[in-house]
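Shown here is a partial selection of chains from the complex, left in place.
For clarity, chains are labelled A and B in written order, and residue numbers in each chain start from 1.
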Amino acid sequence: RVTRMACLSCLLEYGTVKIIVIRNKAVGSVFRLIQFLIILYVIGYVCVVRKSYQVKDSVISTVTTKVKGTGFTNISGLGAHVWDVADYNIPPEGESSFFVLTNMIITPNQMQSSCPELPDQSTICMSDSDCTEGSSDVRGNGIQTGLCVNYSETVKTCEVLSWCPLEIDTDLPENPLLAAAENFTVLIKNTVTYPKFNFHKRNILPDVNSSYLKQCEFNRITDPHCPIFRLKDMVAEAEEDFQTMATRGGVLGILIDWSCDLDFPEHYCGPKYSFCRMDNKNPENNVAPGYNFRFAKYYKTTDDVETRTLIKSYGIRFDVIVFGTAGKFNIVPTIVNVGAALTILGLVSPVKSAVLGLGV
Amino acid sequence: RVTRMACLSCLLEYGTVKIIVIRNKAVGSVFRLIQFLIILYVIGYVCVVRKSYQVKDSVISTVTTKVKGTGFTNISGLGAHVWDVADYNIPPEGESSFFVLTNMIITPNQMQSSCPELPDQSTICMSDSDCTEGSSDVRGNGIQTGLCVNYSETVKTCEVLSWCPLEIDTDLPENPLLAAAENFTVLIKNTVTYPKFNFHKRNILPDVNSSYLKQCEFNRITDPHCPIFRLKDMVAEAEEDFQTMATRGGVLGILIDWSCDLDFPEHYCGPKYSFCRMDNKNPENNVAPGYNFRFAKYYKTTDDVETRTLIKSYGIRFDVIVFGTAGKFNIVPTIVNVGAALTILGLVSPVKSAVLGLGV
């Protein structure tokens, strides 16, 4: 029983350090100033600026887009042609990006046959012996037949098996053919989730109704909550010129920032839109500019021969990038950060001791 | 030599604080209780619940999907038509999402020509002077020719150059045309990597063999490891009705959670599937519902005139979202978190001193 008593007594006793109180105004002032700065830092920077007392979550997002607008072109070989969304939006549906065709090189009525290669250092030939049957250059347009044929009256090139006639992609129109694309609009529907906080919201805010949505257009000042964007406005916000960008193509980022402080009421948490050109930031490093790709529409003639219209399409790809972190008060990061700050506070005492030691 | 000795001796001496041991049962009890609570918090919350002693890594994932099933429609203008995956899965291949067409408005045999605009506040006209040649409304269907023509016997509208006849998208079938889509299945192949831990795994677990894969179907209770999902089941798990969702389209998230504690053996780390509707969470904020897009199939007539079949396709886009964090013991977060906790423990002494000071 005695041992048990002793043990219990041992548990309930405690040690405390003996503290000597010394009055010295100079050292005391410095000490309080350092303490004040540390507390200021903890409150001002750690708490207010960085919100280190919060637990964070990353956004999960879904985006759908819908482009509207029609354009008109009159290209030789294609004739008058009205372009609607099914024509210029390729592929018709993307996860969180959409492409608007603005300029193109069209090569209609291609067929599997043989024709002279485009003239080039490696394709110009004098006789059949300069060409190798079956060889295929990765930068060429087909499989060489081994013949050297007239490309024009003055130039002979190796003949290739390919989709003929070959595309001549050097004469890109200087002004975008579908210049009207600048007035197309896009409706962006974006729903976000913060799973840790069971928070769901969409960018069509509760105060937006159907009739407003039918006629509104995003404007940073007058209509900041309208999810319909005019293409030209977006490009202008990214400090680019639409017609210039449309000629050679490019990638435009539509950034939707859902950063939220969920210690505040939910309606303070909304999308913040910004726009920036994604494909080339440095004008002095302008190698391989623009954005283009090739696609084809396939047809069959009445003789069951496949033909295609090849379109080298230049245009703007709009990437919708949704990001954001939400924070909410939580005890763990609070303790970790306050703990670290208090450690620093505690370090002031040794500093003080050292100062005193020097002073005495 | 003496200086060196002194220096060495100085290095090897040490200071320790003088601790006064006081016995006071009341203060001692409170002190031990606070210590107990802090230790409980460190062990229970920091270690067990939040696993703060682990270093974390985010998942890198690859998804491929394959839909199976055939549906049958009998639409006026199109006739009896069997739909297979090449028809209803548009575009044929997506990175981590796939689309299943369930409802549509088909406008066959469109040609580049001119026809009266659909009647609307801004398109109804009395005479040619109400229409502006060359103008194009972003919400309209083409480029105005400047003529005012009969849309019906009673209504005149401005004529537009466009793909004619225009699509009339107001009479969407009330029941999804491809209602059979609810019985389609999809095989999801998902491989994940945690690069920091050199961990690789796929959702087709090692115990799944070919013959099982040929006939199984995901069921949360009986077949939780089968990676083949019936579309209807997934929609039902998201607490939605397939036929309702299929009529106007939507986006369904297939969430695959690979959160793992890699301090446990590898076979405990597996995919956890969940499903939720992504496109609209608030039924009271139901502006611009659903999901649809337009695409066209292009043909050429024997006279070399391009025609197209425009399809406004409503359907369900399935987004496969793979997420997860793996954790494994590491010394750094352990020290940071334990350090912070011990700081708090150390803070109890001053509290105690203050209590004593008041008590004495």
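Convention: a contact is a pair of C-beta atoms (placed from the backbone, for glycine too) under 8 Å apart; a residue touches a chain by one contact, two chains touch by 3 or more.
No experiment lies behind these values; they were computed from the predicted model shown.
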* Structure fact -> With 2 of the identical chains in place, the whole complex in this file holds a copy count of 3
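Quick note on the criterion: only the chains that are shown with their structure count from here on.
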* Asked: Measuring from the mean C-alpha position of chain A to the mean C-alpha position of chain B, what distance in angstrom results?
  -> 17
* To do: Give every residue of chain B touching chain A within the complex, in rising order.
  => 17-25, 27-29, 31-32, 45-46, 50, 52, 90-91, 94-97, 99, 112, 136, 138-143, 161-163, 251, 253, 278-282, 284-285, 287-288, 291-296, 298-300, 302, 308, 310, 317, 319, 321, 323, 336-337, 339-341, 343-344, 346-347, 349, 352-353, 356
* Where on chain A does chain B make contact in their complex? -> 9, 11-19, 60, 62, 64, 66, 68-72, 79-82, 84-87, 89, 91-93, 95, 180, 183-185, 187, 189, 191, 193, 200-202, 204-206, 208-210, 213, 297, 299, 302, 307, 331-332, 335-337, 339-340, 342-343, 346
